Structures are given as structure tokens and as C-alpha cells.
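In this view, the complex is presented without one of its protein chains, the others remaining in place.
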Amino acid sequence: MDNEAIIKSTGSRIDEEVEGGIWSKFVYVWRLLYRDKAGMLGLAMFLIVVATAVFSPVLSPYDPLKQDLMAAKQPPAWSEKGTMAHILGTDNLGRDMLSRIIYGSRVSLTVGFFGVLIACSLGMTIGLISGYIGGRVDSFIMGGVNMILALPYLVFVVFIASILGRSLFNVILIFGFTNIPIFARITRGEVLRLRESGFVESALSIGATRTRILYSHILPNLLGPLITIATFEMSGMIFYEAGLGFLGLSVPPSTPSWGNMLASGRQYLTIYPWIATFPGLAIVFTGLGMNLFGDWLRDVLDPRLRRTKR
Amino acid sequence: MSEHIRSQKPDSTTENQIMVRVQNLKKHFPITKGIIWSKQVGAVKAVNNVSFDIMKGETLGVVGESGCGKSTTGRAILNLLKPTSGKVFLEDIEITALNDNELRHLRPRMQMIFQDSYDSLNPRHSVAKIIAEPMVVNKTGSPAEIRDRVMELLELVGLNPNHAVRYPHEFSGGQRQRINIAKALALNPDFIVCDEPISALDVSIQAQIVNLFQDLQDQLGLTYLFIAHDLSMVQHISHRVAVMYLGQIMELTSCKNLSDNPLHPYTQSLMSAVPIPDPTRERNRTRIILEGEVPSPSSPPRGCVFHNRCPIAKDFCGDKMPEYKEIIPDHFLACHLADDKGGSLITV
Amino acid sequence: MTKILSVKNLVIKFHTFDGVVHALNNVSFDLQKGETLAIVGESGSGKSVSMLSLLHLLPMPPAKIENGEAWFYGAGKEPVDLLKLNRSGISKIRGGKIGFIFQDALSALNPVMTIGRQISESTMEHLGLSHAKAKEKTIKLLDRVGIPGARQRYDNFPHQFSGGMRQRVMIAVSMACNPKIVIADEPTTALDVTVQAQIVDLTKELQKEFKIAVVWITHDLGVVAGMADRVLVMYAGAPVEIAEAQDLYANPQHPYTIGLMNALPSVKGHEDSRLTSIDGMPPDLMEEPHHCQFAWRCPYTFDRCWKEIPQQIMVGENHVVSCFFDVENRRPRGHV
Amino acid sequence: MQRYILSRLIQSFIMLVGVLFIVFFMLQLTGDPVALMVSRNASPEQVEELREELGFNRPVMVQFADFVSKAVRGDFGMSLRHHQPAMELILERLPATVELASMALLFAMVVGIPLGLLGGSNPGSIWDTLARGAGLIGQTIPNFWLALILIMVFAVGLGWFPSFGRETRQFMGLALPTKSVILPAFALGLFTMGQLVRFTRSAVLEIKNEDFVRTAYSKGLADRRIYIKHILRNAAIPLISILGVQFGYLLSGSIYIETIFSWPGLGNLLAESIGNRDFALVQAIAFFTSLVVVSLNLTADIAYGMADPRIRYGE
Partner (left out) sequence: APQGTLRVGLSAMPNAIDLPMSSERNAHNVSWQIYDPLVWTDDTGKSVPALAESWTVSKDGTAYTFKLRKDVVFHNGEPFNADAVVFSWKRGSGTKMQWKDKWAMAESVKKIDDYTVTISTKGPNPLMLRMLSEYWAMVPPKYHAEVGENGFQKHPVGTGPFVFKQWKKGDRIIFEANPNYWQKGFPKVKNLIFRPIPESATRVAAIKTGEIDIVTRLSAEEADSLKGLSNVMLKTYPVDRVYYITFNNLTSGKGKPTENPLVRQAMNYAVDVDAIIKALLNGHGHPIAGFVTSGNWGYDKDNKPFGYDPEKAKQLLAKAGFPDGFEIDFAAPIGAYTNFEQVCEAIQGYLEAVGIKANLDLMESGKYWNMEAKKELPPLFGDSWSEATGEALPRLKGALGGMKASYSAWSDPKIDDLLEKIGTTVDDDARAKLYVELQGYMMENPPFIYLYQPITFEAMNPKVKDYKPRAAENYYLKGTYLE
């Protein structure tokens, strides 16, 4: 190999991670994914939901908020009285089910994504501090985290709902806050493990500062386990949103969210079953996709699995 | 074959300057009870009152059974663990008196190669990044200079330059140890603590690495503290060897003395237990097999820490710890049974 | 001498994500009753795989036995091919006829089961002992392998033992049912020299006492020198040399064996300040071997080495080597 | 060990007080219940009179001090809506919730753990597919939706179970569960079952590769013994702490299930009393549920230590 070229490519590597490696990594990951049919399926399902959310305006035949009381409670197209105008039928206000399901994916994904983002970033920070500083600070912080676990969920939800009202943001806030403990605990555990690891000591021995050790050594190694929980939690939050819908404390009812649709449709379950069934299926579908994908991710990120590589 | 260059003091060119001086070094790990109001109920005396000097350009070997405090000694010398008491000097700087910041600036001069070659490499960093990190941290040059230095180091330790873009898990144990060595050398240190750098390696690779260490010493005039539990390798590479037991040095002397005239009963049994790769000799020699197991460093026996396993222990050995002193020139020993003149002991 | 085990043409491959690992390529050897056979070779050369495969202890998949036979002469009158046994058949052999000692005794013992139970479990299974009888036998056994206060220690957990004692427990586990063969996979690698010496001595004693054939896997040539009757040297998934211990040390024939011998420092001799190392790295087992696997690192290669895989050649009584080159005489060997 | 438990107890106590404090202030901030307590035709003077009488016009800190000083004596005050001591109301409802949550946990364990074991021990097999499927379904089906469907199918359609309510059978002074608990426990436990299946499965997959399992095989033990005595026994240790946390989840999940099945438990009561701003009752329930969560975690930790001989708390 041309020495100049090597030095050049290696050199850029020193400054920054470079393209070639990432590409080969990508190929590698793709191969792992390709092998795992369930993971593949999960990814496909997940991508479908994401695409639905992104292209909602294009995909949905109607405005999801458009009411037509005269056309209310139409069954899906394939049933006797259904029409092709509303493929999945209409709800009790005559809004198009399909359009609402499509737009609902936006709420679900937003809640899932930002909820996880908040929970993860707060939980991670807390876990990092707790694990890295240790001692009294650790027991203090972890006491607080356990307190969140012990705090009755409903009290908190009602508190947020009545102080701040119902909004997408508040739903995100609720999930973001109540899911801090899981991220904090995992992070702390990992930090405790990583703190004792050889490469941290090795970094210490070359005179690296604490900050550098945190950012350059501990954080990157945390990402694996955190990404895994994040996918699980994301599907979890879509599940929890349904629960909030049941309590009538999810996003404002006009906002098409699967949880709200499911909750308000439940009283029609026997007579207009499609109103509650489709959002339920949408939740299960998305949850399945994320979980399958998350399972696969967990397997791939398991170092033991990676080690068999060579 | 040439004279045993390594069995004597290093070359006279360095004029017997002291590189590292360790005085009464102690490292006790507290054992605590309770979670909130924890209190100390005891201590693991991992290193207990250890003193020695290492000359410039010398290799001091440290041997001893697992858990006797070898790694802890190495770490405490480099202040990776704050010593409980005692002093460590690097040339004339008292390392143990420095604050964190000053210590960081001294780090480039003293490096460590860690026991576990895999664990000490961050699995998410490329080799180039790993080797460059010491230089980046200490800002030793421009990116271009650092890049060149990385290339140079890779070559020095016998790795291919295109290995730089790979990740640790893509290497074999021997190669990983080379990466560790390159990293340790990056800052041109004067002194390196090598903590069992070869024990995880295959026989055929061990020789490669040992040779590399020696070559580097010859080229760069490095000083090593070489920790191992394989006596034959230690003897091969070291000028002098310290034998540790339960956090203390039992005997410290030149390699030649150690094999020809080991004084401490523990050293003797250790030497006899090292298997010799020669069926005839191995089967016909007598071995001093020690009874029992190494006591726990949190509750070492009273008196001489070795007396309860010592094949020649006398009653008074359990009374107090023998003094560690230079019994004959260049031969340090801690045993009650050494005679005054420092001559031979009651041999087993 | 009579054979107790005869392995022929064993080929094992691992089918992994990244491709096929050619772990064992044509391994053949015999084991005699009551002897100690040491298997040496560096990490990844297939020492463990070859032994684990006999007792179906390899994870399958990814492992796959592509070829080979392993005749065991210790179960009844007729020899059985271990590789062809079904689940219940091999269960009877495992532990009952062939015992195993693993390298890391701490992880090889169940951390949440008392060591006593872990030993008596096996005797209850194979010898059909009652609970009480099994316990008595276990205590005797613990006593025999040198655990002081065996009766009290029966109810201890593995973490309460030191490394050496754990390895003694492993020995007791492997010998609990009076097996014909004990396979010890690097039993002393994690131990200190003084403890290693204790374990080696203990094994030798027990072997004599119970007339067990021992397969001792290691890469420490010093230990081998002390205890092996015969030695099998492996390199990259194939045996390169099999010889009686004395013979092998005195007269190594394969360039790899020679290299290994030279790479050792000696306690007494400070002959040279430099060790003689074997240059290069072991080969990548991902590639199907088409020639001698040592050729890359061998100082004696000639064209044939790059074309064919060497077969086992008898070079003396009980001395087999797989090499085209006659190092002693500095010339290629003639065709066999 | 005793020291450990003691210090954990103290820790738990501090946590409980903390939870009470937070709950108190959260409730205060959501507005007082006086408006809800009077008839709609009551005049503002009458409302103010009641507010005075109940002490809601005092400064918040004074109210909290008053609350704490009573609470330490076990007096959580009178339920504003039910006009009865909050503690009594809770103790009356507690057995139902405990019954539901523990039956749900039991169901989750009895189905989840063996299924996880089967799946983990034969990865890729039909059992594994079943286990993974059950695990995923359990974790994605919204439980209140499931509850309604269960009622429709098994109570209305097939008539196998009552559609609501709790029936018990008295036996030697104990109220034993009857089949009325089956549907709610199933609906509530399904999520936990999913968690357990997944957890057990991955624990088994992991432990299966441990060296000591290979040792067990090398001893010639029967597969069943290996799976139960060696693999499951080791998987059980982390499982214990999972169970502790799961029980907490079951308690909060019971709000939905209890409401749907009209199960006379605490979740039902909590939902109602928050809606009515029944401060005393909410605080008392919060205290109880966090007490349960905290003590379960404590128990789980201690059980963890007992199940794993390697752990010796600070000794």
C-alpha cells in the first residue's frame, strides 16, 4: 500500500473519525440485520411508521380534524355498509379514521421520540454524575431517583395536567420525567463498571482530565446499552400514551392520537368496533416493530456477539 | 555466548543515577461497613511498607503470587492510586507531594502498560486515536506531527501502518499488547511500569514482545518496572528482581543472585516450583511444595507474614515482622533467619 | 498398552456471521489406558475444540463436525463412536466415563450451588447413589483432593474458596464417578506457580491411584515436561507432532515445535540476552487450508510446503510429525 | 447484614417522607377541593365558611406541618369526600388490590418464566417464536383495551367469568380469590408476563453460554436438571429485583384495570379521589403505594442477597 495514502487516511482518523470505517461498519451492521429476519421485519415496520408520520399530509385522504357529523360512524370499506370514500370508516364525529390513524403516528412518534430524549438525557446525566462522583452524592441522587419510582404516577399526571393543562408537550414531559429512573439506573451501573475499566485508568495515566475521560471514554461506551433501552422505551411510551388517553389526560382530544382514539372509541367497542380497533392495531404494530428492532439491536450491541467476529 | 549483561547493573554510561526511589510505600484499601454511615472496619493491606530504588536504564522485575500487591505497587508508584503513606521520587521530584495538576504534567515522563491488554483499550476508539490520545491530551504537537508520530510508533512496535484505522477487537492479544506499548511510548517516557505485559500471551508471541522491550530499552534507555509472575521471563528481562509476598518485599537482588543463591525460603520455594521445560531435569529435581494457601491481605498473619507457610519457620518468626534490609551488598532481605553476616541461611 | 480412545480424521468448522472458521483440520491421535497425553499449542490452535467435540460440548450451531470418528473403548465390550452417540448415550459417557476439568474453576462452578451438591449431583446421576450416600462419597473425595475440613466445606459456595481450592474441587467433580479418561483443559493456567505445582502433583497421584488416562491441555511446556507421557503439538487446527515427552524435548522434529522450544527462557541458563522468537502471527482460520499452515512462519519452506497439506509421518517409534522438511538433516523428506 | 437492612430501612423512611412531601405540594398546587364539596347552589359565603372550617386558608407550610405531625402518628386525616378516616378507607380496599396485583404477578410468573425458559433454551424453535411472540404482544397491547375485549369475549360471549367485581370465598378467616380475579389479573399481568418472558429468555440465552453450564453438561446431567437447577437458579437472581419493580408497575397499572372491572381496590379509589381533590385520601394512598414499592424493593434487595451467596452486604 502506498505509504503516503496510508498516512493521509490514518491522519485524518486522528483528527476525526473518517468515512471509510463508518461505511464498512454500516455494511457489517447491515449484514447482521439481514441475517436476522425478525430484526429486519422490525426495522421495516418501524420505517413504515416513520414514513407515515413524515408524509402524513401526503398520505392521508382527508383532513384528520374535518368533522362531518352526517357521515359519522361509517364502517370500513370492506364491510357491507362501508364506502371507498372512507377506507377505514369514520369515527363518531365523522372524521376519517384512516387520516386520523396516519396523523396519529405523528403524535405517537413525537411522544416516543421526545419522551425518550428527555428521559434519556436527564437520566443519563443523573446516572453519569451519580456513578462517576459516587459516595454521598451517589446515594443522594439515587435516593431521588427511587423517589420518582415510588411517586404515584397518577398523582404526577394529574398534577401536570391541572397545572400545565393538556398538550403534547406536557405528555412528553410526563413520560420524560417518569422514565428518568430506568435510564439513570442503567447509566449509573454502566458508569460504575466503566469507571473501573482498564481504558479509563489508562486515560488517567496519560494525564487526561476528568471531563475528557467522561466525554471521550465513558460516554461513547454508554451509548450501546442506552440505545437499546431507548428503543424499548419508545414503544413503551406509545403504550403509556394509550393509558393517558384512558384517563382523559393525553393530548387534547381533537389532536389525533392513537391513545385518545382508543380511549374515546372504547364505548363503541361492541357496536362500532372499528373506531377502537384500528388505533389499537396501530399501537400494537408500532410497538411490535420497535421491539423487534430493539431486540435485534440488543443482540448486535452485545459485545459477546461481536467478539465472535474474529 | 556473551556475558550476562543483564545480570549486572546497567551500563556505566548512566552512572548509576537513581530514576525512581520508593520509600516506605503503603497502600491500604479500606474495608467499610454500612451504606449511609459507612465506617471503616479494616483494611486490605495490598502494599505494606515497600522500599526500593530503580536506576536509570535498569529493569527491576517484580514477582509474586496473584494478589500479593504487584499491580497495586505499580499503580501507587505512578500515583494512579493515592498511596496511603510513603514517598515516591522520580529523579528528584517527589511525586507523592504533587497536586493533581502538577501530576498531570509529570505523567508524560512515566507510563504504564496495563495487565489486561484488551480492557485497557477503549473498544470504540481506533488504534490511531488510542495512540494519539496521550499526545493530544498533552498537546505535544500539531495534528500533522502527531500523525507522523503515530506512524513512527506503529512501526517501532512492529505493527503495520494500515492497522491504524482498525479497532482493538480486530487484533490478536500480541498485537493489542503492541498497541499498548506504542501508546505508552508516545510521550517519550523515561520510566514505564509494565504490569504483566506478557502473561496473557502465547509462548511464541511472548518472545516477540520481550525482545521488543529489550530493544526499546537499548535504543531509548528506558527504565522499567517489570511485573510478572512467570519467574523465568522476569529473570530473563530484568537486571534485578524483587520477590513480593502479601504486600511486602521478601527479597530483592540481582538475577544471578536469585538463581544462584536465593536466601529467602519463599524465594527458594518459588524458584523450585517454576516448571523447567525439560523432562529429565523437571522430573528429577526436588520441589519445595508450600502447604496451604496465601492468607488474605486483610488479615495477614502476625509477625513474619510468611511464617505460617514457611517450611523452616521457628517459633519466634510469629512475633514480629523481620526488618527489610540490605543484608549483603546488593541483596535485600526480610527474614529473621538470615545470619548477621548476611551469609547463607539455613537452607531447606 | 491398550487404546482407550482413538480419534480419526476429525474435521470441525464453525459457521459464523463472518464466514467459516476452520477450527480443526483432520485431527487424528490415540490415547492409551492410564497414560498422560499433553496437548500443547498456542491459543486458538484447536486444543479445546478437539476435546469438547468428543463429548458434544461444542455449541452446535455454529460448530459442525464435518468428518471424523472417535472410538472409545471404555464403555462395555464394544467400542463406541462418541461422535455418533445420541443425547442419552453421550450423557452416560460424560461425567461417568470421561471427566472434564476446565480452565477457570470460578466460572466453571455454579456460583449459587454448594460445591458439595455440585459433586454429589454427578454421583447421584451416574452411580445412582442416594442423597446421603452421595454426600458421604463427596466428603471423602473432597478430603482426598486436599480440602481441609471437607465436611464443613461441603456446604460452602465456590466464591468462598481460593483459586487453588476451586481447582481441587473441579478435579473432584471430574473424578467423582471413577472415569476412564479425564480431560483437563488448561487447569493451571490461571494459578500461581506454587499452587500449580500442588495441582499437578495431585493430579499425578490420583491418576496413578485410579488408573485414569489424562489428557492435559496447556501451552506451558514446563508443566508438560513434568507430567506428560506423550505430547501432541497442535498448530492452526491440526496436530503437527506427536511424540513421547522425552523424545520430543530432546529431539523436536517440526519447525514449530523447535521454534517453541527456542522461545523459552531458562531459569538457570542466561545464554543469550535475546530470545529466539517465531516471526509472524498464527494464520487466519477463516481461510480453507490448502497447504501447510505453518508455512508463513517457517524458516524451512520450499515449494511443496505451499502446495500440499503435509500428512502424518512416522519418524521414530511413537513419534509422528506432519512436515515435508527434515530439519535434522536439513533436507526435504522423501515421499511416504 | 442487619446493619445493611437497618440503613436501608432508614433510607426507605427518608424516601417515604420525601414522597409525601412532593405529593402534598403537588396536590396543593392543583387547587383545593372546597368548591367540589358543596352544592352548586351554595353561596360564596358558605363556600368560604367551609374553607375556613377545613383549614385550607392557612399558609401551605402550616398545613404541611400539621399534616406531617398527624401523619407520623398514623393519622392521615378524614377523607373530605367520604367523611371517614382515610386510613380506614384504605385498609378496607387494600386486600383487593393486593389480591389483584399478586394474582397478576403470579400469572405473569407462572406463564412468563417457563415460556422464557423454553424459548431461551431452544432459540429459533417454535417455542422460541411463541415465547418471543407472547413477550412482544404482552408489551404492546394496551391493557385497558384488552380488558374490554376480555369482558366481551369471556364474560359476555362465553359466560365463563363474571364481567366485573370481586367475589371472595371465606376460608378460615381468609378471603380467598375466586374466578372473578382471573380476567382482571390476566389483563393486568399480561404486560409483566411479556417482560418476564423476554427477561427470562435473554437471561437463559446468556447463562446457557456460561462455563458452569458446560460443566454441568460435562457431568452428564439430564437436560431438565441443568435447565432448572443450574440455568434457572442463576437467572432467578436478577429476576428477583425485576419482580420487585414489576410489582410497583402492577400497582400503578391497576388503576385502569380496577376501573374497568369495577374492582374495589386502591387504584380505583385513587383515580376517584384525585378527581375529587380528596387530599387526605390521596396522600394516604400515595403513602401506602410508595410504602409498598419501597418495601418491595427492600425485600427484593434482601432476597437478592439471600439468593446469591456471593453478595455479603459490606461484610
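So that you can tell them apart, the chains are marked A, B, C and D in the order they are listed, and the count of residues begins at 1 in each.
We take it that a contact is a pair of C-beta atoms (placed from the backbone, for glycine too) under 8 Å apart; a residue touches a chain by one contact, two chains touch by 3 or more.
If you're wondering where the values come from, they're calculated on a predicted model, not measured in any experiment.
One chain is not displayed; in the complete assembly it touches the shown chains A, D.
Interface note for the absent chain: among A:Ile182, A:Leu269 or A:Leu288, the touching residue is A:Leu269.
Residue D:His82 is the one among D:Arg58, D:His82 or D:Arg225 that touches the chain missing from this view.
Within the set D:Ser7, D:Thr30, D:Asn234 or D:Thr289, the residue that contacts the chain not displayed is D:Thr30. Of D:Gln63, D:Ser102, D:Thr129 or D:Ser163, it is D:Ser163 that touches the chain left out of the display. The chain not displayed touches subunit A at residues 65, 67, 69-70, 72-73, 92-94, 158, 161-162, 165-166, 248-249, 252-254, 264, 266-272. With the whole complex as reference, residues 30-44, 46-47, 49-50, 53-54, 81-85, 89, 92-93, 96, 148, 151-152, 155-156, 159, 162-166, 259-265, 268-269, 272, 274-277 of subunit D touch the missing chain.
Everything below uses one rule, namely that only the chains that are shown with their structure count from here on.
A separation of 49 Å divides the Cα centre of subunit A from that of subunit B. Subunit D has its Cα centroid 24 Å from the Cα centroid of subunit A.
In subunit C, no residue touches at least two other chains.
Residue positions of subunit A touching 2 or more other chains, listed in rising order: 139, 309-310. In the complex of the two chains, the subunit B residues touching subunit C come out as 1-2, 4-7, 65-66, 172-175, 202-208, 210-211, 214, 229-233, 235-236, 255-256, 259, 269-271, 273-283, 287, 289-290, 293-294.
Here subunit C touches subunit D in the complex through residues 52, 55, 57, 59, 87, 90-96, 99-100, 102, 104, 107-113, 121-122, 125-126, 157, 159-160, 170, 173-174, going by the rule given at the top. Note for the complex: subunit D touches subunit C at residues 209-212, 214-223, 225, 229-230, 233-234, 237, 307-310.
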